[in-house]
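With one protein chain held back, the other chains of the complex are shown just where they sit.
Coming up: chain A.
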Amino acid sequence: MRPFTYLSAPDVTTALRAIATEPGARLLAGGTNLVDLMRQDVERPTTVVDISTLPLDEVQELPAGGLRIGALVRNSRLAAHPAVRSRYPVLSQAVLSGASGQLRNMATVGGNLLQRTRCPYFADGTAACNKRDPGSGCAAIGGFHRGSAVLGTSEHCIATHPSDMAVALVALDAVVEVQSLRGTRRIPLAELHVLPGDTPDVETALDPDELVTAVELPALPVAASSRYRKVRDRASFAFALVSVAAAMEVADGTVTAARLALGGVAARPWRAHLAERALVGAPATEEDFRRAATAELATAVGRPQNAFKIELARRTVVATLHQLTTEGGAA
């Protein structure tokens, strides 16, 4: 690890000033991703701004019925929060399906959203990787890409966004609040992560001087009936091959509301609008669920090692929606 200056930010303004004035500054929250990547020499901050003690660690009720989740709320606290468990169970399940108990005690909401890809070449300094070293090529295309994405990729990068939590949040219409010395703005979570295109090194809509302060969830009655389903190589403590965040309401056998997002298969947390459109108004049958999933996956591009993810995603969508109709949500 390269030497750096450590600064523990006593308040938000100090943190904002540090990242606004020092191009080499990086924010440190739980550290579970940043410290790991610094040790692998992928992240090379000259200053590490520790924000872990800032008072952004509360979950609050919003007047209109939603929730405001501070950026420094620990993943374990978020998953265990009674309002999340009863009103947004998909979020609780998504967080609980990620990493391990120890990591969830350290990891924060902001850090989870902004964690970097787990593409093995990204962390391997000797490999070509456009995300880590723009213009160097992409070792995953033509190399090991069993875990890579099938949606939203480009010829320059086929990496997935690894977060489980973000998949639930994008299904729930979450909005991210960000702050800089220039002011505060709100970004729909669906627009926080950007597709790789020909600049895979640009991963988010954030400017370098911006800090995520909170994530807001709107009041969303359909979310009470929701689930997260994650398919992976072992039963626990592994990243997703495919995951599905789903919320659905059915009346008299017809879908009246649906929220669907996919993880493990896409360059960013993937909101499945096409599938949602196909679902609402259609009968709640497995055949219709399959049709909706197929509509979403029509543009998927599989490669020799990861083409299996397309059919796996289709089946996981069907299974999750079917479980919602038979057993209801996870609350």
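Methods note: a contact is a pair of C-beta atoms (placed from the backbone, for glycine too) under 8 Å apart; a residue touches a chain by one contact, two chains touch by 3 or more; residues count from 1.
Note that in this section contacts and distances are computed from a predicted model.
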item	value
Protein that the absent chain corresponds to, by UniProt name, given "Xanthine dehydrogenase YagT iron-sulfur-binding subunit", "Tryptophan 7-halogenase", "NADH-quinone oxidoreductase" or "Branched-chain amino acid ABC transporter permease"	"Xanthine dehydrogenase YagT iron-sulfur-binding subunit"
Contact residue for the chain not shown (choose from A:Val48, A:Cys157, A:Leu206 or A:Val265)	A:Val48
Touch criterion as defined above, residue of A:Gln102, A:Ser136 or A:Thr299 at the omitted chain	A:Gln102
Residues in chain A touching the chain absent from view	1, 3-6, 8, 28, 31-32, 35-36, 39, 48, 50, 52, 76, 79-80, 82, 85-86, 89, 92-93, 96-97, 99-103, 105-106, 230, 235-237, 330-331
